[in-house]
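One structure, pasted below without further comment.
A single protein chain has been omitted; all remaining protein chains appear in their positions.
Chain nomenclature is as follows: A, B and C, assigned in order of appearance, with residue numbering initiated at 1 for each chain independently.
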Amino acid sequence: MILALLALPTAAALAAYFMRADAPRRWLLVLAAVLHAALTAATWVTRAAPVASGWLALDAPGQLFLSITSVLFLMAAGYGVGYLRREHRGARTDFVEGLLFANAPEATFTACLLLFLAAMTLVCVSHRFGLLWVGIEATTLTSAPLIYFHRHHRSLEATWKYLMICSVGIALALLGNFFLTVAASNADGTVVPLILEDLVRSASRLHVLWLRAAFLLFLVGYGTKMGLAPLHTWLPDAHSEAPSVVSALLSGALLNCAFLGILRLQQVCVAAGEAAFGQELLVGFGLLSMAVAAVFVLGQPDYKRMLAYSSVEHMGILTLGVGLGGAATFGAMLHAVNHSLTKAMLFLVAGNILATYQSKSTADVRGVLRALPVSGLLWLTGLFAITGSPPFGAFLSELTIFKAALDHGRVVVAIAYLVLLALIFVGMATAMLQMAQGPADAPARRRGDTEPWLTIAPPAVLAAVVLGLGLYVPDAVRQVLEHAARAFG
Amino acid sequence: MVLLLIAVALLVASGIAALLAQAVPRWCTRCGAGGAMVACTLGLVPSVRVLLGGSVESLHRAWAVPYGAFFVEADALSAVFLLPIFALSGLAAVYGAEYSRGQRRLGTSWFFFNLLVGSMVMVVLARNAVLFLMAWEVMALASFFLVTLDDEQASVRQAGWTYLIAMHLGTAFVLALFILLGRPAGSLDFDRFASSSTSAGLLFLLAVIGFGTKAGFVPLHVWLPEAHPAAPSHVSAVMSGVMIKTGIYGLLRVLAVLTASAAPPVWWGWLLVAIGVTSGVYGIVFALAQRDLKRLLAYSSVENIGIITLGIGIGVLGMSTGRATLSALGFAGALLHVWNHAAFKGLLFLGAGSVAHATGTRDVEELGGLLTRMPWTGVTFLIGALAICGLPPLNGFVSELLLYLAALDGATVPAAAAAVPALGVIAALALIGGLAAAAFTKAFGTVFLGEPRSGAVAHAHESGPAMRVALIVLATACGLIGMLSPLIVPCVGSAIAALSHDSSASVHAEMATAVGTLRTSALVGGGFLALVGLVVLARRRLLSARSVEAAGTWDCGYAQPTARMQYTAASFAQPLTTLFGGLLRTQRDVDAPRGWFPRAASFATTTPDVCGQHAYTPLFAAIGRGLGALRWLQHGEVHLYVLYIALTLLVLLVWRLG
Amino acid sequence: MWTDTLLVFLALSSLLLLGSSRLTRCIRIVAFQGVVLGALTLAVHRDGLSVRPLLLAVAIVGIKGVAFPWVLSRVLRAGEVRREVEPFISYNVSLVVGALTLGLSFWWSARLPLPMPPVSSLIVPIAFFTTLAGLFVIVSRRKALTQVLGYLVLENGIYAIGIGLVAETPMVVELGVLLDVFVAVFVMGIAIFHINREFDHIDADRLAVLRDWSA
Partner (left out) sequence: MAVVSFLPPLLALAGAPLLLGVINRTKAVVAGRIGQPLLQVYFDLAKLLRKGAVYSRTTTWIFRAAPCVGLAAMLSAATLVPLGGGAAPVAFAGDLVLFAYLLGVSRVFTVLAALDTGSSFEGMGASREVTFSALAEPALLLALAALARQTGSLSLSAMYARIGVGWTTAAPAFALLAGALLLVFLTENSRIPIDDPTTHLELTMIHEVMVLDHGGPDLACILYGSALKLWLLGALLVGILVPIRSGSAGLDVAAAVGGLLTLAMLIGLIESSMARLRLTRVPQFLVGAGVMSAVALLLTLR
């Protein structure tokens, strides 16, 4: 089943690349997404057996992140069809500087999307650290062309930064892998194979110093990909320049995958009794990321960048949660779900707004509620969902993390956490309310008179799910979350 | 309990129905308003039953969210707040059905109105922190959308923003409070809440800030005078009349927990009294300076919250000095004032709504002489105004009398700890009463009496039956509570018992003398009314035979008195506003007449909120600047970004492994 | 013996890179490092040559020693640009920094006792130095191309550690890694082609439109 999960998108990608006509290719995209989602759903029913001598397996964390990825990709695929329909081909003027530019060929775009899915799936299922690395590097390479879909110099710049910074980071993670091997090798030269289960089993025999070194490198390396401050620098550029559907996937799925990379090693550290070492760092990075996000969210003139920084913030919350450990880890897992769904939803809606208003600047957008009633409503829903107000899911997860912080007596952390959340709320509320409310200017009204259902339904579904998760956390989900949380201490 | 939950469900359902019926305004209103009316009538039954000593019902169900449980209970304290919520919301719905006719986005407004009412009920019923916070935030969001219903106006958007931020920050404090309360027992159910004596002070402060933001304690009130005028009048009535009381409810609920184990320290009472005095005086002084009728009423809500807080403060003092009479009377006054304020503030906001509806303006300087054109609105508004000034024999007087009795009782105890604040309370109540009289004679006098000050009044008409009914019912309530107070006050006895951890029998015993006082003063009030009747009859007899002519007002020798020569509201309040000028910081823009033959000249004063103007705005600006200074981090140079990575790595390696 | 020599070559080449001003020469240096790494793979296997290291060595030399330089010089020729490195930090200072970094890596590696006897005591410090040198090149050089070179040096350093310390990484992983790096560089090459087309220059420092701060 795991192999199928990997093979399906790859095959679809190849097919898509060589398809001439647009319409069938688009539907192939959706079909692949649906099948992938179906397979993922199947793993909830029947445990997927490990393959390739345990290199590929699906444990609770993997299943969790895989499911998030798959759901998001399904939504993104649906939205993407509507998006690609809306994108007229050929050269057109860029609304920022009025230069001419064209889109990348749609075939390449679709193929890369599918390969991107394959890579992320690989990350979720691989239990061999080397393979994990390969997967994460692959996500970078497959997503770079996606960011450069609109071929103008800003997206190119974003792509370049993304490539450069992430490659460097991931190279460091590779070093981390080697250090891990060192840590796993015994005096007689034999080595514990770098498979998660084996490492966890023989964790006590690992060489502590090298394990720590490996963890630091993983943290910096994958942290770069995950967007932890101060390694997040590529993130706002890439998210603001990529097509919204891609931004949604980057923010909702990719960052989680990178986080999974760190978590896998944390899993080993926990087994080796080194949990504390990692947790301290995670708490630090978490708060730092939230703080940096707060700095840039307040008074952010570009709403896609604002969403990107909010992703930095939420990655911070995740790391903080895992760093605090105990109940907070559960909170973090739950928050990963909530954030991914909400953020993806927001990026998709942002795409609609961008298409109608032809501007990424908060100041130019007014009266979305009137020009695009549904999108406007979703936009406000997203505001309250992402800032963790009840009755949305994020409230529960943030509450859990906050409670854990207080229960562990980490008062300073708790206060900082609350203050930063409040600051970011002020920033986002100010910007997003300005956009949603007020009279709609005439051109916006004219352009936005229609909202194609394909660009409305996916975010609407996501919003519904987030609201549902706020009112009721299904038992199956809770169990998976708890298993995952237990793995990471 | 079942009835209550049905009522909530009905509210939500009818709200959604109204939303779906968006297209057909008539059905929209029928679903929304109708549902609200039915639900409120349903809900009144159990609330009243509990108040009359009915059994306390509770319901505890598991709920699949972290730390959550569907745990609701309707005890006496809840019932005290449920009663006004249902009563006022129902009437507001009746009023709104007519008031909001022909407005855009009717479905949205009814959806959020019913959601607001439902969430208020849930807030009062909830006994689990997660459930409470859910209801609490839904309440905030629903009211936010109602406030920004008319979001084309920049001022409304600004008000909405202020409101939303204030609510969210307040909620953060409540969140921290609940989690700390739940820590000892490891559960967020209210009945498991407990506090160690060490943390009690902190928890109390958290509660005061968190719930005080909702209630509008000065200086946390800044959102209130912005948000309430922005909303449609029936919504303002609900927000001002009952919604901000949920803050008081929360405070009382937490106080009951905090004082369960040990008597509260004296400084709690002092703090509450101080807050009460500040809010009371501040609120009414600013009310005096307003020219927007609804803004004036909003500030007067701050004042009344202050009066309620005075009562709570005295009650707490009574508990910490172990003087049962004091606590009983203090809490009684506070709780009764919660009801009274709901009655007359609701009435006044609805009246203001009718005026705005009929004349299209809320600026008192453009109104005048409406009593003849809108007799019903006028009379009911007058009753409301008299009641809010605490004049006998209306309801406002009753609660203030209770507070006076408590304060006098406190003043007669030897212990200075209780006596000094008690005397402060007396002085404050007296001053507030006097200023309130000034503020509301100004409001009623300039809006309803004299000559019209602008054309806006010319085609003013009395509002329709539905709106009138709501006004009349509320006015009657003001009268009845005033006259029947001896029967009504005992109803809050068991709630007080819950607050002061006392047997309700002893509470009733403590209140016995006070009830006697109320009975006599009610009698005197009745006598007073009778005397009025007699004098009026006598006068009529005298004048019946004689000549009664009509003429112009004695104009002291002016040739042609015009309506514009009337004393304006601003000049009426001027002596007091100058007296409190240091607090008000009124901004004048004067264009003085120049030369021998001056052309145009103008003089305008505006009184923005001091706290907003001189505290919060600068603070937010400072924070913005401070954070803005850090933005160089994202300078766009990729090679330096890589440097960040390198440095982070080196620092970590050297620090953690070196 | 052989190993140490190769490692010294590696270190020297990195220092040389820091000091050299012509892009073409930089590319050659990187190519040379690729070859050295290939040789290193063979050298670390004292116990007779088996087929696996041989294959790996060929792959490394092929990719790092031949393919990358070729791609990069194509890029260089395509973009008719000045062939200077144009550093932010002068060559002399760079060299000094390089020396310091070398010292740092020796100091740091002294604090990490290896669990098993290493092939050579130089392996950790020099490989780590190469890694840092690569980072330094990325940070201190202006051209996008030089940054790719820096990335390659970084990669080489990490490789050296991989080869020197890790007795058995499964072939698949090794090749997967190689493949990834290859694709990475290839994509970067493409990116530079595009940069070169969009802009009349390929100086990465002027790729700074996207930012949240303007002086």
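Here, a contact is a pair of C-beta atoms (placed from the backbone, for glycine too) under 8 Å apart; a residue touches a chain by one contact, two chains touch by 3 or more.
Only a predicted model underlies this, so the values are computations on that prediction, with no experimental measurement involved.
Colleague: Taking the complete complex into account, tell me which visible chains touch the one left out.
Modeller: Among the chains that are shown, those touched by the missing chain are B.
Colleague: Which of B:9, B:185, B:536 or B:619 sits in contact with the chain that's absent?
Modeller: B:536
Colleague: For the chain left out of this view, which of B:106, B:255, B:273 or B:401 touches it?
Modeller: B:401
Colleague: Of B:103, B:261 or B:571, which sits in contact with the chain we cannot see?
Modeller: Of these options, the touching residue for the absent chain is B:571.
Colleague: From the list B:194, B:257 or B:419, which touches the chain that is not on show?
Modeller: If we include the chain that is not displayed, B:419 is the one touching it.
Colleague: Touching the missing chain, which residues of chain B?
Modeller: Residue positions of chain B that touch the missing chain: 368-369, 371-372, 382, 386, 389-392, 397, 400-401, 404-405, 407-409, 411-412, 416, 419-420, 423, 426-427, 429-431, 433-435, 437-438, 441-442, 444-446, 449-451, 513-514, 516-517, 520-521, 524, 527-528, 531-532, 534-536, 538-539, 542-543, 546-556, 561, 563, 565-567, 571-576, 579.
Quick note on the criterion: only the chains that are shown with their structure count from here on.
Colleague: Of all the chains shown, whose C-alpha centre falls nearest the centre of every protein C-alpha atom combined?
Modeller: So the chain sitting closest to the middle is A.
Colleague: Cα centroid separation between chain B and chain C, in whole Å?
Modeller: The computed centroid separation for chain B versus chain C comes out at 70 Å.
Colleague: Cα centroid separation between chain A and chain B, in whole Å?
Modeller: A distance of 44 Å separates the two centres.
Colleague: Taking the mean of the CA coordinates per chain, how far is chain A from chain C in Å?
Modeller: Each chain reduced to its C-alpha mean, chain A and chain C end up 30 Å apart.
Colleague: For chain B, give me the residues that contact two or more of the other chains.
Modeller: Only 631, 633-634, 638, 642, 645, 653, 657 qualify.
Colleague: Mark out which residues of chain A touch at least two other chains, giving numbers and ranges.
Modeller: Only 160-161, 164, 168, 172, 209, 213, 236, 296 qualify.
Colleague: Could you pull out which chain B residues touch chain C in their complex?
Modeller: So the residues of chain B touching chain C come out as 631-640, 642-643, 645-646, 653-654, 657-658.
Colleague: Quick check: in the complex, which residue numbers of chain A touch chain C?
Modeller: 128, 130-131, 133-134, 137-138, 140-141, 144-145, 148, 151-154, 156-161, 163-164, 167-168, 171-172, 174-175, 178, 181-183, 185-189, 191, 207, 209-210, 213, 236-237, 240-241, 296, 300, 305
Colleague: Applying the document's contact rule, which stretches of chain A touch chain B when the two form their complex?
Modeller: These residues of chain A touch chain B: 160-161, 164-165, 168-169, 172, 209, 212-213, 216-217, 219-220, 224, 230-231, 233-234, 236, 277, 281, 292, 294-296, 298-299, 330-331, 334, 369, 384, 387, 389-391, 395-396, 399-400, 402-403, 406-407, 414, 418, 421-423, 425-426, 429-430, 433-434, 437-439, 470-475, 478.
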